[in-house]
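To start, I am sharing the structure in question, which I have written as structure tokens.
Some chains omitted; the rest stay in position.
Labels run A and B following the written order; every chain starts at residue 1.
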Amino acid sequence: MNQPPTRPSATEATDALRAAGADFHHRGWSLGTSSNYSAVLGRDPLDLLVTVSGKHKGRLSADDFVHVGADGKPAAGDNKKSSAETMLHVVLAEAAGAGAVLHTHSVWGTLLSDRYGDAGGWAIEGYEMLKGLDGITTHQSAKYIEVFPNTQDIPTLAQQVRGRLEDDADPLRHGFLIRKHGLYAWGEDIDAARRHIEVLEFLFECEGRRLAWGGESVRL
Amino acid sequence: MNQPPTRPSATEATDALRAAGADFHHRGWSLGTSSNYSAVLGRDPLDLLVTVSGKHKGRLSADDFVHVGADGKPAAGDNKKSSAETMLHVVLAEAAGAGAVLHTHSVWGTLLSDRYGDAGGWAIEGYEMLKGLDGITTHQSAKYIEVFPNTQDIPTLAQQVRGRLEDDADPLRHGFLIRKHGLYAWGEDIDAARRHIEVLEFLFECEGRRLAWGGESVRL
């Protein structure tokens, strides 16, 4: 992120998020009306395009998006309802510098988030696929997957996440899990966020199947 | 269901059920000629559009549907044969107030229905995805999945189901399994019923894979 990325137009963002939704729904990562997606269209002030609450993610229409500002509220004149989890998107857009945020609910992510929920996370290490995460340049890396407790209290969770994003010593990067809930991942643009989702979901499936073989957990 | 939902036209219902069938077949939830789907087009008297018996669910044509009334029999002049399980659809349309009923046969649903068949069911709890079921507003819920014995005697099963739907103390909601057979789920319209199928099938896969890890069952 050395130079500010070009922001997509609302149409470009809508098209790209609809395509992501169709693919994720197809893979079983966004079934029902779970999941929500967003992209930053502008900053100062923040103009975040986010999926409207309760829409089927495999069949998003151009009308299933709403503009919100830094307060997570729909822009004036927009009477569509944004997702209850919109403040998480806002925090990631602000404190992580994300250009796009994708939230998915996969079977493996859900199961692993519960298995490692008490420990607060676990490490995935030694996989070449880790190099698909921005800033990781060797497979000889361990990526710690942080698991947050699930809650209905999104403002409090958003503050916790902001704290971890702004932790200079060890800032939260790429994505995190919420227990028995799902994955948030982000990147500098929609393509990067989608890549992070694919990489993390691939690694979750590897870990899930390895454990089904009787493999041992890696904890840092 | 505070206000009566708008009823779809026969064409709208046919299109939506064909799309659901194509998706469910693709996912392996409606293989062979298993499964049947219905939507309420009118009430007083009941006009239920239901899939014709024995059709491939991945390639339903506009002609693969039949209108039936409250007796589960094809409307006058319609010589197509409705599914043997039509009376379950009628009971759900009447006693559950369903606007649509979807019946699927998935691998995980089939296996779990047998595992918990003797116990009569099991509880799924603590998953965020539960909030995709109408009326569930927190993941701190336990959804009991009821399993009915399989039978060739559909009228008797339909009466049992009606009894459970009309049990004011603890009415059957969203869906149920029939042992080694499959899932019935319903909702106020086709979108809601499809969402309930997706949510329940996702949860079945979570439970199935958790058990493959050696996880324990939750019984209420």
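Everything that follows uses one rule, which is that a contact is a pair of C-beta atoms (placed from the backbone, for glycine too) under 8 Å apart; a residue touches a chain by one contact, two chains touch by 3 or more.
These numbers come from a predicted model, not from an experiment.
Trainee: List the number of copies present in the full complex, noting that all chains share one sequence and 2 are shown.
Mentor: Full complex, one repeated sequence, 4 copies overall.
To be clear about the criterion, only the chains that are shown with their structure count from here on.
Trainee: For the sequence-identical pair chain A and chain B, determine the rotation angle of the Cα superposition and round it to the nearest 5 degrees.
Mentor: That rotation is 90 degrees, given to the nearest 5.
Trainee: Let me have the rounded angstrom distance from the C-alpha centre of chain A over to the C-alpha centre of chain B, please.
Mentor: Each chain reduced to its C-alpha mean, chain A and chain B end up 32 Å apart.
Trainee: State the interface residues of chain A toward chain B in the complex, per the touch definition above.
Mentor: Residue positions touching the partner: 28, 31-34, 56, 58, 105, 107-108, 110-111, 114-115, 150, 152, 178, 180-182, 208, 211-212.
Trainee: Could you pull out which chain B residues touch chain A in their complex?
Mentor: 23, 27, 126-129, 132, 138-139, 191, 194-195, 198-199, 201-202, 205-206, 209-210, 212-213
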